[in-house]
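Here the complex is missing a single protein chain, while all its other protein chains stay put.
In order of appearance the chains are A, B and C, and numbering begins at 1 in each one.
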Amino acid sequence: MMTIRRLDLADAGVLLGGARAHAARIGVPMCIAITDEAGHLLAFERMDGGKLTSVTIAIDKAFTAAGARRATHEYGALSQPGQPVWGIVSAIGGRFMTVGGGLPVSVDGDVVGGIGVSSGTPEQDRAVAQAGIDAWLARLG
Amino acid sequence: MMTIRRLDLADAGVLLGGARAHAARIGVPMCIAITDEAGHLLAFERMDGGKLTSVTIAIDKAFTAAGARRATHEYGALSQPGQPVWGIVSAIGGRFMTVGGGLPVSVDGDVVGGIGVSSGTPEQDRAVAQAGIDAWLARLG
Amino acid sequence: MMTIRRLDLADAGVLLGGARAHAARIGVPMCIAITDEAGHLLAFERMDGGKLTSVTIAIDKAFTAAGARRATHEYGALSQPGQPVWGIVSAIGGRFMTVGGGLPVSVDGDVVGGIGVSSGTPEQDRAVAQAGIDAWLARLG
Partner (left out) sequence: MMTIRRLDLADAGVLLGGARAHAARIGVPMCIAITDEAGHLLAFERMDGGKLTSVTIAIDKAFTAAGARRATHEYGALSQPGQPVWGIVSAIGGRFMTVGGGLPVSVDGDVVGGIGVSSGTPEQDRAVAQAGIDAWLARLG
């Protein structure tokens, strides 16, 4: 058997809080999703004004980042025409996301969860996701 | 045109908090989902120990209760063999839930959102959903 | 963070082997699926003669048993007309299985995976799944 570590709900709250604070700072209401390392949803918030289509997109960005252990914007680059994973975009019933805003949450090299953000530009989404991770890492100490 | 009222994220937090407190009281870690009146997810929490299959089920209970403006346990009764809505259970790609634990959130007769709870027995799920609504109504004053 | 235990591929091989041996003994070629505790597929075999529709059914039985931490035949009883979880059958896009043959794999009270078997009668499927678990527990010592 394996022993693995994964985020719990308290961790998810810290990640959500850090992301929400940054979203408020830049004035873009976001959908923010936190999954465990297996890609299953732990916590979610749609800030007032977040886009309705972004509910699923945020959840799927977190799922992709956790499950594939890689940021979704990296898959965006790798899946361009002529690039190695061209065509990955519609995998897993369309859940595989290649738009920026999904980041794996890692500690000591192990992926323990994922965070996915949607409603802004992909750069804004990514910055908000990173702010969530920064807040969580700061708390870990 | 219509003007409608719907839950915002602050309301969702109150609903989640009331539900979470009751779940803790009865010692059953739950998945708890809050949707707006359109059935779109506003907030979600999987308490530590909540069932993985309950993530989708909780979300779909809230979706059903908000969208159909009726408690899911009522659809459970109405969809029994020989009853009026027999067969509704697999509607909307299986999202239509007839298991107790999904309640519409209403004010002055208007449905403004939904709450869905899963991981316990249907009775526990329903009681936890009701506790969320009670906490929210108490706050409304 | 949480620390959890889950099956690895070596465990899955023991579970598969125990199940396959029992299926051979009773002369019913089976589809046999092993998931980790998060419901993600670890290993799968379709014995020669196993039913094609049983590929997905076996995988979904293992997914349900692991994710809901309960045997699928128990959900079969609980979801009969008039029973508490009537209507659960079509949940999660139809993946939630209430036909016997899906069992959680547990150790010291923790669910660490799931096994799902399909192609025979539900009783045969369940016996084959149990034989997989028995072989694995015997190996644990």
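Points to keep in mind about this one:
In the analysis below, a residue touches a chain if its C-beta (ideal position, glycine included) is under 8 Å from a C-beta of that chain, and two chains touch if they have at least 3 such contacts.
Note that this is a predicted model, so its numbers are computed, not measured.
Taking every chain of the complex into account, the absent chain touches A, C.
For the chain left out of this panel, the touching residue among A:27, A:81, A:109 or A:141 is A:81. In the complete complex, the residue from A:7, A:38 or A:115 that touches the missing chain is A:38. Within the entire complex, the positions of chain A that touch the omitted partner chain are 2, 38-39, 63-64, 66-69, 81-82, 84-94, 96. Taking the whole complex into account, chain C touches the unshown chain at residues 8-9, 12, 38, 40-48, 52, 55.
Convention: only the chains that are shown with their structure count from here on.
Inter-chain centre distance (chain A to chain C, centres taken as mean C-alpha positions): 31 Å.
A straight line joining the Cα centres of chain B and chain C is 29 Å long. Each of the following residues of chain C touches two or more other chains: 2, 38-39.
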